[in-house]
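Note that one protein chain is taken out, while the other chains of the complex remain in position.
The block that comes next holds chain A.
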Amino acid sequence: MKKRLNTEIEKIAYNCRQATLLIEKKQEVELTNREKLELKIHLAGCYICRVYEEQSVLINSMMRTLFKGTSTDGIKLDDSYKQKLKKQIEDELDKK
């Protein structure tokens, strides 16, 4: 038989979709009081979403490290392209 959720609390307890959305939101902005309460109730009973939260935070700092740390030193446009650009700019300036 299909399970039916009757009380509001029961719905929150089951709603991992909403809880994980709130976990994302929480890392950017302050949640409303209702959202905070919902998340608290949910996490208290849901081990899976607690794992998700920990990993979500970790992935954010990994992305920050990846995007910022990717070594950009020494990345250069090749010289022939630069020469072309230079020529183009000079031509445009001559037109003025």
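What we mean here is this: contacts are C-beta pairs under 8 Å (C-beta built on N, C-alpha and C of every residue); 3 or more make two chains touch, one makes a residue touch a chain; residues count from 1.
Heads up, the rule we're going with is that contacts and distances are computed from a predicted model.
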Complex member absent from the view - protein name from UniProt, among "Sigma-70 family RNA polymerase sigma factor", "Peptide ABC transporter ATP-binding protein", "NADH-quinone oxidoreductase subunit F" or "Cytochrome aa3 subunit 2": "Sigma-70 family RNA polymerase sigma factor"
For chain A, residues in touch with the removed chain: 2-3, 5, 14-18, 20-21, 24-25, 28-29, 48-49, 51-52, 54-56, 58-68, 70, 72, 75-77, 81-82, 85-86, 88-90, 92-93
